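The complex appears here without one of its protein chains, the remainder shown in place.
On to chain A.
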Amino acid sequence: MCLAVPGRVLSITEVDGTTMAEVDFGGVRKDVCLQYVPDVATGEYVIVHVGFAIQRLDEASAQQTLATFERLGILQEEFGDGFTRAAEQTGADR
């Protein structure tokens, strides 16, 4: 939960007076709040933590980080289902 993952802004919309975006994290797409990085444009990369962009990031760094996270299975951990993970844990060393 503590991780922040870079993603690419695909499209920006206004929802209930708040700037939201669809963001792509190496294939996984999520709705992300852009309110804290107001000047980001479509196509740019941001660092996202629990559904909020907290900083922008250059493309090369973002790609590199995404590749590392993908390889380590971190993207799956971050975006996978919490209950499945907890259930697996209860049987982790059965």
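Note that in this section contacts are C-beta pairs under 8 Å (C-beta built on N, C-alpha and C of every residue); 3 or more make two chains touch, one makes a residue touch a chain; residues count from 1.
Basically, contacts and distances are computed from a predicted model.
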| item | value |
| --- | --- |
| Identity of the absent chain, which is to be given by its UniProt protein name, from "Hydrogenase formation protein HypD", "Dihydroorotase", "Dihydroorotate dehydrogenase" or "NADH-quinone oxidoreductase subunit F" | "Hydrogenase formation protein HypD" |
| Positions on chain A where the hidden chain makes contact | 1-4, 16-18, 30-33, 35-38, 47, 49-52, 54-55, 57-58, 61, 64-65, 67-68, 71-72, 77, 79, 81-83, 85-87, 89-94 |
